[in-house]
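Then we have chain A:
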Amino acid sequence: MNIELQDIYTQAILSMAALVGLTSFLMLGQSRLLRLIFVFAFQGLLLTMTTMVAAYSTDNQHLYISAVLTLALKVVFIPWMLRREVLKMNLHRDIQALSNQTTLMLGGASLMVFSYYVLHPIVQTTSPVMLNALAVSLSVVLLGMLLMISHRQAIAHVVGFMSIENGLFFAAIVATNGMPMVVELGVAFDVLVAAVLFGIFFFHIRTSIDSLDVDLLNRLHEVDEQGARHDKNRSAVINPHTADYEVNR
Partner candidate 1 sequence: MNGLIAAIQTLLFVALAPLLAGWLKVCKCRLQNRKAPPLLQPYRDLIKLTHKQPVVAGQASWIFTKAPYIIFSATMLAASVVPLFAVDLPTSASADVIVMVGFFAFARFFLALAGLDIGTAFGGMGSSREMTISSLAEPAMLMAVFTLAMTASTTNLSIAITHVLNEGLVLRPSFLFALFALILVAVAETGRIPIDNPATHLELTMIHEAMILEYSGRHLALIEWASQLKLMIYGVLIANIFLPWGIAENFSVEALGYGLLAILAKLAVLAVLLALSETLVAKMRLFRVQEYLSFAYLLGLLGMLSHIILEASR
Partner candidate 2 sequence: MIAAYLVLVIPFLGIILFALSGHKTDTGRINIRLNAVTLLATLWLAVNVLDAGTLLSANKAILVDSFNVYLIVLTAFVGLTTSIFSSPYMAHEKELGKLTDQRLKLYYSMYQGFMLAMYLVLTTNNMGVMWVAMEGATLATVLLVSLYRTPESIEAAWKYFILCGVGIAQALFGTILLYYAAAQLGDIGDDALLWSVLYQQAANLNPEILKIAFVFLLIGYGTKIGLVPLHNWLPDAHSEGPTPMSAILSGLLLNDALYAVVRNKMLVDGATHSPIAGHLMMGFGLLSFLVGALFLHRQKDIKRLFSYSSIEHMGLMTFAFGIGGPMATFAALLHMTVHSLTKSAIFVTVGHAAQVAGTQNMSKIRGLIKTQPRIGWGLLIGTIAIAGFPPFGVFTSEFLVLLATMHSYPWLTLPLLLGIGIAFAGLFRHIQPMVYGDKPEGQMPVKANLLPVMIHLGLVLWLGLAIPGFLANWFSQATLLISGSTPL
């Protein structure tokens, strides 16, 4: 594929894709929450711009609406809310040590390659641009998940979650020029409600564990701490001759 042979729209979209991918990387490596939120807002802005470009080039009215929605939600409302939380919780000074940042970045890079690899089969039936765009959005999705896996702050989780949404949105816009209106509105509504709910949950979590570290949310699990107690009873399951099988008695 020769980039110079593509029209300007395609070039713009590809650049946007590259930038969106880059912001995802930036977020992945980010250990300060405020910066993380800023980069997230920037990604939202890129998304808005992409939508605008798409709307302009295809002359699609409803894409403008979705661009506005994106701007309002992802660039303004959510970052504002998160930032407020961070400041309120006094988390902006915390630097969360990412134990193996290098590995993480390498992993992220290989995810990108992997996205291309996965989506490669569809290149036969479609343009390479699409492949690029889809691969980037897939890698944004995957990087978002990786972000959530590697960060312990609930705020970072929300950012990761929303950046996954960004990735999806990007794919929708680039690959298919947006979804049908009703779906777009629905998705936007869901995102809004989700954002509100996140706000409520921050409050609840804070009151319950006095922190937003999700690793502390680990009461509900199936791992056996008192192995010995179970060992004693385990042969009793169906043996009527030993003790009582009703283990918990």
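Selection criteria: all candidates are chains of the complex that A comes from, given by their letters.
General remarks:
The definition used in the following text is that a residue touches a chain if its C-beta (ideal position, glycine included) is under 8 Å from a C-beta of that chain, and two chains touch if they have at least 3 such contacts; residues count from 1.
Source: prediction; values computed, not measured.
By the touch rule above, chain A in this complex touches candidate 2 out of 1 or 2.
For chain A in complex with candidate 2, the residues that touch the partner chain are 118-119, 121-122, 124-126, 130, 134, 137-138, 141, 145, 148, 154, 157, 161, 164-165, 167-168, 171-172, 175-176, 179-183, 186-187, 189-190, 193-194, 197, 200-201, 204-205, 208-209, 214, 217-220, 222, 224, 237-238, 245-249.
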